[in-house]
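See below for the structure under consideration.
Note that this complex is displayed minus one protein chain, with the remaining chains in position.
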Amino acid sequence: MTGRVLYAGLELLDHQLRDREGRLCGNVDDLEIERSPDTGELYVTAFVAGPGALLQRMGRRRLGGWIERSNRLVNDPERDRNLIPLSLASRLGPNIDLAVDAEDLATSDTERWVRDHLIGHLPGNRHRAPE
Amino acid sequence: MRLSELLDREVVRADGRSLGKVRDVRLVQDGPILAGGTQAALRVDAVIVSRGWRGVRLGYLRGQVRGPWLLRVTFGRLERGAHAISLRDLVWDEGPHLRLRSDEPDGHAGP
Amino acid sequence: MKRFFAVFLGILTAIGGFVDIGDLVANSQTGARFGMNLAWAVVLGVIGIVVYAEMCGRVAAVAGRPVFDLVRERLGPRAGLANLIASFFINFLTLTAEVAGVAIALSLASSVSYLLLIPFVAFLVWLVIWRMPFETMERVFGLLGLCLLVFAVTVWKVGPDWGGLFHTASHPQVPAGETGFTYVYFAIALFGAAMTPYEVFFFSSGAVEEHWTERDLATNRANVLIGFPLGGLLSLAIMASADLILGPAGIDVGQLSQVALPVASVLGRVGLAVVLVGLFAATFGAALETALSAGYIISQYMGWMWGKYVRPRQASRFHLVVLLSIGAAMIFGLTRVDPVKVTEYSIVLSAAALPLTYFPILVIANDPSYMGDKTNGRFLNAIASIYLVILIVVSIITIPLLIITKGGSG
Partner (left out) sequence: MRPRAMTKAALAVCGACSLASCVAHPVGPARTYSTYEGKAVTSATAAQSSVATVQLVASTAAAGKAFGPYTVVSVSEQEEGLSAVEGTFASIQPPDRRADALRDELGAILTSAVDHIAEVRIAARRGDLDDLDRVAAPLRADAAALDAFVARHG
């Protein structure tokens, strides 16, 4: 055993996810683990980010599960968009950097909704305050 | 399967006596390089078990946090009972517990 | 030279931005009721905020992490949520008090009822957050807040028996007519007013907003180590002015207008005009800080994009939380709730919630995986540990004291 040792609760859970531009795109609310058919070992395969997963982790199994399922129904029944494959991670530090665009993640869904329906209608929403 | 399903789960010896609860999970980055990425896969290596306090995620035992003295002493003591048990020594069936395969755990205290 | 000027400007901003409605009310009330017998509580609170704000600024500069991010990382999602609920609620009370405070300051200058002004003030707060650059916003209201220095001028003009003031402050005792319970209760109010958690939420998030790096550590230190203690002296000047003018007259402070009364009675119309500008700036600046803090803490707990450094549409959830908080504070303010009472509750409850926020900061400031070689030194850790113990004791006794003293009136 020579690889880097990480403590999941200390160094991964609840840490900030950032996209390739450095934009903040959710926290690590849980980790997905799978047993490899080859080695029989358990591996972490994905970060889970989303309020449904967080609620489940906090013991609100039914409410959290319902949110996760409804999310899946609305978007794409085939795959769970709350899962962010570990292969997308470019750096595991205090911040976790991902090689994706925040807009492509499920964590941006509510951001987009609020933008399209509310904040986007206010004048000046496109302008950063002049420096 | 979610990592949170492992956390807070009770760990028992083969004879059913409790060893404490899972407080954290140790991962080792020694798997194959993930397809399309730069990171090696994270293998679930061991669970950190303790009887005591649940909030053992401050880094006093497993991280490099050294100060201040007051917190090191307080949380060091709270976390001292914690020890790692290799996942290979554990049976994880559908039940609520993680069961030790034999009663001779070769688990050792954290790093 | 330019660098020196920037640091100097930062210190001035820190002084002017230090005082908010909580400090104004608490210092004026205790000055009138207890004289300088509670000055030590201000000193204790100022040292505490200096110690922890410096840590927050350093963590934000080195690790790029604001406070509430760390709260969830170190306390976990559940205790983090408990802290979020408590902090959000207290922050909301403070926001309401600040908005009402701005409206009262305007009403004292115009004689329009402050209730009619509240919606206007709320809109103005939102507009500034929506449009004004972060740094300009901080500078303008911080520098205007320096108008509150007229309190110091007032004290100096009265020409008090300095030795006597200092003697009372250094040999504190419970004055006749007050009980030990009310004495401790008001000590906690002063302590809570100086150490309000929103200050570190805002301070650390602001450091991230301004893209601080390790190069800014000196500026951070100067702002905090010079600016905050001078802000604390300003608080003591408010206390002394109330001690000298309001106390002997038998006035118990229950209105913001009474806070300004010593200045008017000593310095006249010019002083009154300046102090009203100061009250406006201090409460308006703090209204901005608390409104932003509402957005900061929820966004940071949830991991959302936050901040004024991106276009509003890129942090729409953050801006929505800010907007809704201002709206709710406006509605709460319009119910004729007594702004001074809201202020008192907000600072006392702040005191009760302090450890949940300051504890994770202390842990992270010692964690080399975040801080590299910029972790806390031994001396700082010793003081910070003492404060952590004080914070825990304060948080345990606050709620019982609130009940025993019936909110300080008993």
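For reference, chains read A, B and C in written order, and residue numbers begin at 1 within each chain.
Throughout what follows, contacts are C-beta pairs under 8 Å (C-beta built on N, C-alpha and C of every residue); 3 or more make two chains touch, one makes a residue touch a chain.
For clarity, every value in this text was computed on a predicted model and none was experimentally measured.
J.: Could you tell me which of C:Leu116, C:Ala218, C:Val337 or C:Ile396 touches the chain that is not displayed?
T.: Among C:Leu116, C:Ala218, C:Val337 or C:Ile396, only C:Val337 touches the chain that is not shown.
J.: Just to verify: which one of C:Ala109, C:Val158 or C:Leu217 makes contact with the chain not shown?
T.: Touches the omitted chain: C:Ala109.
J.: Take the complete complex as the reference. Which residues in subunit C touch the chain that isn't displayed?
T.: Within subunit C, the residues that touch the unshown chain are 75-76, 78-79, 81-83, 85-86, 89, 107-111, 245, 249-252, 254-255, 257-258, 260-261, 264-265, 267-269, 272-273, 276, 337, 341-342, 345, 349, 352, 399, 406-407, 409-410.
We take it that only the chains that are shown with their structure count from here on.
J.: Just curious, how far off is subunit C from subunit B if you go by their C-alpha centres, in Å?
T.: The separation of the two C-alpha centroids amounts to 41 Å.
J.: Between subunit A and subunit C, what is the gap in Å from one C-alpha centre to the other?
T.: 35
J.: Could you pull out the residues of subunit B that touch at least 2 other chains?
T.: 57, 59, 63
J.: Hunt down the residues of subunit A that sit against at least two other chains at once, touch-wise.
T.: In subunit A, residues 11, 57 touch at least two other chains, as defined above.
J.: In the complex formed with subunit B, which residues of subunit C make contact?
T.: 74-76, 79, 362-363, 366-369, 375-376, 378, 381-382, 384-385, 388-389
J.: Any idea which subunit A residues touch subunit B in the complex?
T.: Those residues of subunit A that touch subunit B are 1-13, 30-34, 41-45, 48, 53, 56-57, 85-90, 92, 99.
J.: Can you tell me which positions in subunit B touch subunit A when the two form their complex?
T.: 1-4, 6-7, 23-31, 34-45, 48, 57, 59, 62-63, 87, 111
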